[in-house]
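Only one protein chain is missing; all other protein chains are in place.
Our next item is chain A:
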Amino acid sequence: MTSLPESKPGAKKLGLVIDLDTCVGCQACATNCKEWNTSGHMAPLPDRHPYSAGQEGVWFNRVHSYEAGDGEDGRTVHFPRSCLHCETPACVTVCPTGASYKRAEDGIVLVNTDMCIGCQLCAWACPYGAREFDDDQGVMKKCTLCVDRIYNEHIPEERRVPACVSTCPANARHFGDLGDPDSAVSKLVAERGGIELMPELGYKPVNRYLPPRRAPKADAGPPKDAGPLPSQITNPLLRWVDKVLSR
């Protein structure tokens, strides 16, 4: 059924919160996503010419790098882009076959690749480029929010998060229920002013991006409670202790 499930207040809305302040653009999330999902729910993810010019394949997560602003306010922002598991995903409603669907129980948007006819209208309907076509199988593929990990009782509980979240070395990716205002991710979004991408299109994405924090003023000096600088400590033993404790 490509009609959307009725949205009830307090319903579970699983999604990601991505911290653009701490993302270092290392591509580990994209790599681990590919690694997990090429043998996961939507497996395989094709790769054409993987070791030569013309490399091309399906990825659920792509990490862009941007420059935003100018002068002192300007900064580099690494920007992972993947499915936002929207509340009103047109990719689902345009699907003529019922292959695309949004799960009522947790809001995850999935494709049943056994029913997909490969018309690719869903990719046109997605503003965020979350869907990529698999030329080998002739069907559409997309992020599953690692539906085969997050409920998987065969892996330790602490690892039941999407592959991109588990691998992030900067802890820039957070996973949880954005429908619950008391969840850790919802609190993070509230605290940091999490943003929606292209809200003007009305897709109501569930995933949120935490904007980069304002850079401190260059002439602000050391914080008031800062101790002496290492160079100001004359005793070598104390200097070593300071160094160890400052790590």
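As a convention for this text, contacts are C-beta pairs under 8 Å (C-beta built on N, C-alpha and C of every residue); 3 or more make two chains touch, one makes a residue touch a chain; residues count from 1.
Convention: contacts and distances are computed from a predicted model.
**Student:** Name the absent chain as its UniProt record does, using one of the following: "Tryptophan synthase alpha chain", "Cytochrome c family protein", "ABC transporter permease" or "Dimethyl sulfoxide reductase anchor subunit".
**Tutor:** "Dimethyl sulfoxide reductase anchor subunit"
**Student:** Please pick, from A:96, A:169 or A:227, the residue that touches the omitted chain in the full complex.
**Tutor:** A:96
**Student:** Using the touch definition from the top, which of A:11, A:26, A:77 or A:233 touches the missing chain?
**Tutor:** Considering the complete complex, A:77 is the one touching the chain left out.
**Student:** For chain A, enumerate the residues touching the unshown chain of the complex.
**Tutor:** Interface with the chain not displayed, on the chain A side: 1-4, 20, 25, 30, 53-59, 62-70, 73-77, 79, 81, 90, 92-99, 115-121, 123-129, 132-135, 137-140, 195-202, 209, 211-212.
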